[in-house]
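Worksheet for the structure shown next.
One protein chain omitted, others in place.
First chain written, first letter: the chains are A, B and C, and each begins at residue 1.
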Amino acid sequence: MKIREIREILRAMEATGASELTLETPDYKIQIKRGGTETPVRVVEAVANPAPAAAPPPPPAPAEAAPPEPEAKAEQAPASEHEDDCPNCVVVKAPIVGTFYRRPAPDAEPFVKEGDRVEKGQVLCIIEAMKLFNEIESEVSGIVRKILVEDGAPVEYGQPLFLIEPT
Amino acid sequence: MKIREIREILRAMEATGASELTLETPDYKIQIKRGGTETPVRVVEAVANPAPAAAPPPPPAPAEAAPPEPEAKAEQAPASEHEDDCPNCVVVKAPIVGTFYRRPAPDAEPFVKEGDRVEKGQVLCIIEAMKLFNEIESEVSGIVRKILVEDGAPVEYGQPLFLIEPT
Amino acid sequence: MKKVLIANRGEIALRILRTARELGVKTVVVHSEADAESLPVLLADEAICIGPPSPAESYLNIPNILSAAIVSGADAIHPGYGFLAENAAFAEMVADHGIAFIGPTPENMKLLGDKATARKIAREAGVPVVPGTDELASVEEAKEAAQEIGYPVILKASAGGGGRGMRVVHTEEELERAVLQAQEEARAAFGNPAVYIEKYIEEPKHVEVQVIGDGKKVLHLFERDCSIQRRHQKLLEEAPSLLPDEVRKGLLQSAVRLAEHVGYVSAGTLEFLVDREGNYYFIEMNTRIQVEHPVTEMITGLDLIRMQFLVAGGEPLKLRQKDVEQRGHAIEVRINAEDPEKNFRPAIGQIETLHWPGGPGVRVDSHLYAGYKVPPYYDSLLGKLIVWDEDRPRAIQRMRRALFETVLEGPGLRTTIPFHKKVLDNAFFRRGAVYTNFVARRMGGD
Partner (left out) sequence: MKKVLIANRGEIALRILRTARELGVKTVVVHSEADAESLPVLLADEAICIGPPSPAESYLNIPNILSAAIVSGADAIHPGYGFLAENAAFAEMVADHGIAFIGPTPENMKLLGDKATARKIAREAGVPVVPGTDELASVEEAKEAAQEIGYPVILKASAGGGGRGMRVVHTEEELERAVLQAQEEARAAFGNPAVYIEKYIEEPKHVEVQVIGDGKKVLHLFERDCSIQRRHQKLLEEAPSLLPDEVRKGLLQSAVRLAEHVGYVSAGTLEFLVDREGNYYFIEMNTRIQVEHPVTEMITGLDLIRMQFLVAGGEPLKLRQKDVEQRGHAIEVRINAEDPEKNFRPAIGQIETLHWPGGPGVRVDSHLYAGYKVPPYYDSLLGKLIVWDEDRPRAIQRMRRALFETVLEGPGLRTTIPFHKKVLDNAFFRRGAVYTNFVARRMGGD
């Protein structure tokens, strides 16, 4: 269980006025109480299963020798994970599988840098798939808050690429 | 369980004014309380085996075609089951495996009948095992409230035979 | 071969992954968003999401699959069965990218993928096909053809399928009217009145021959009886068949002859109908590994997927036909998430309780795990239970025992297990009286 997830639960409890919550899964047990002067948070990681609850998005190389621990894997939630860094941002995801390039050519400037302002329809990056260079355009106008993938890295379908804060 | 789902549950509780919720599935157990200042602690037991209601004692002839449903079977509790009929009673159990006889001979009177008063050490029945007739004596003085086994029926080790209310 | 991309899902993806691991070949499992938590994905060395749940956008998404192979550095692709397994264009594209396709050549697929072309090739190879005609121009032509083929015959709509427009004719007197009616039905159903005639085979057995080739030679790995079907869906398969020895021998030789005729590469299956007199007729060839391949593995001791890998890696088959021995009898049942009480309608859900059988002669091929949610987007196959024993009666007993031990439960979930138990208890089945309409006739099915 990640701190981020606990934070989300706490926020949701606060928002809905919940006073107590206990959640137990094969991997961990969490017990939260709100109100009064003390708000003890107790997370117990199960000993038997030291695997982390949420796995990072798998590709391209998860640990080879890891035994199957289906129950130990939480849902992948790459989008919400990144939303945390910028709650108002739009997540631009890879619409195809391929190699991510930030520049039109090896010696060119990147299409965008963090902090840049982009307009809707502006090219953000290229994904090369089967020798075809596919330009990925921004769906919104705004500020590029975060670039989530390294230049030249492989990306899978649906993988978050950019966080853009609409303006 | 996903954070999103927890958030949804919390929202739904708020919307409907529910104050407490417990949900148990094979994968997790969640318990939520809302509102109030009082926050009674409730520790949840091991989650892997949400044992449901008690099953009747299996022997000597469970259904032939029944598939194994280990998880659906709770601890056998034959004694407590019968104790229910007479909370103050002492349960006389079979100390050996064999055939239960209420009479010393086929044409004789039974050793005891329901409602009879018995003294400690008095013979209650015979269990025949390997051609040997073993007399089973009462450990207490009292009233025979219930005879739990049919005359001539096989009994297993620990099987409740009599309920005797000590006096 | 160092790294294989598995372009499939479910039990067959797991099956391929197992052999790859045993061979020391790394695995890349591509998957849709709905399969992110599937067992093959969890066990893979690498997993790459290739699209949303819809098969058209994921498991049939050739660009994304090829890109996944390229970015992961896979040097081979195994397509499993279904999806892209028999897509010659895909196989060609894979080869064009310098990646080994673990399956037949695109040429094999083109020649055998189309039923009409396959029939032609069978005739060339001297393998009997169901006698029949092309489209009939007239009632007179129909009469002549029927005379030649011999009654009973069946009229089929050229544009048809699924049994509609079909009509069995037993005598010449009935023929004229039947042709006219069939044409009328075909026009109504398909907008095309064309019909053709085929010999009608009563109570046929569906027997298929497993072959494997390396482009130079083809071996048969004996045959399977897959007569226990419901609406052309196989439910229970066994090997060997109960055909008389001389019929078996001819069947096996015919299958090898046909596969050799096209220089067949990799594992493939030739399907035949066998009538009560022991005449067999080639219907079609499946140019891929099949769901029911484990029964063949159980009686031969061979690992078919491993053989596919080795052949695709360029190794010629070391085995000679006389080294391929059969031993005992194997039965496979398909455990589908379908409710046999409700006309086999899909009944999927989460797997809450899972307990597979074990002990001697029992094999389980399933991608399930306790807690797994069966996604609703794909086929309903939950797993296959395969048993082996010294002979058919004992194998039947073993399968009954194994099904007795199996627990597969969850809210809303129903499986074909009760159906299989009934088949195994059926006296006709037990004495081997099986044919393709067994389920309809003996099991009160349709």
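Throughout what follows, a residue touches a chain if its C-beta (ideal position, glycine included) is under 8 Å from a C-beta of that chain, and two chains touch if they have at least 3 such contacts.
All values derive from a computational prediction rather than experimental measurement.
Participant: Of C:Y81, C:Y151, C:Y377 or C:F404, which one is in contact with the hidden chain?
Facilitator: C:F404
Participant: Would you mind spotting which of C:R363, C:H420 or C:R442 touches the chain that isn't drawn?
Facilitator: Here the residue in touch with the unshown chain is C:R363.
Participant: Could you list which residues of chain C touch the chain missing from the display?
Facilitator: Output for chain C: 14-15, 18-19, 21-24, 43, 294, 297, 301-303, 327-328, 353-356, 358-366, 369-370, 388-390, 394, 397-398, 400-401, 404-405.
Participant: Residue-wise, where is chain B in contact with the chain that is not depicted?
Facilitator: 46, 48-49, 58-62, 64, 68-71, 73, 75-76, 96-99, 129-130, 154-159
Keep this in mind: only the chains that are shown with their structure count from here on.
Participant: At what distance in angstrom does the C-alpha mean of chain B lie from that of chain A?
Facilitator: Here chain A and chain B have centroids separated by 51 Å.
Participant: Averaging over Cα atoms per chain, report the distance between chain A and chain C in Å.
Facilitator: Roughly 41 Å separates the two chain centres.
Participant: Using the touch rule from the top of the page, what residues of chain C touch 2 or more other chains?
Facilitator: If we look for residues of chain C contacting two or more partner chains, we find 370-371.
Participant: If a residue has to touch 2 or more other chains to count, which residues of chain A qualify?
Facilitator: Correct list: 71, 75.
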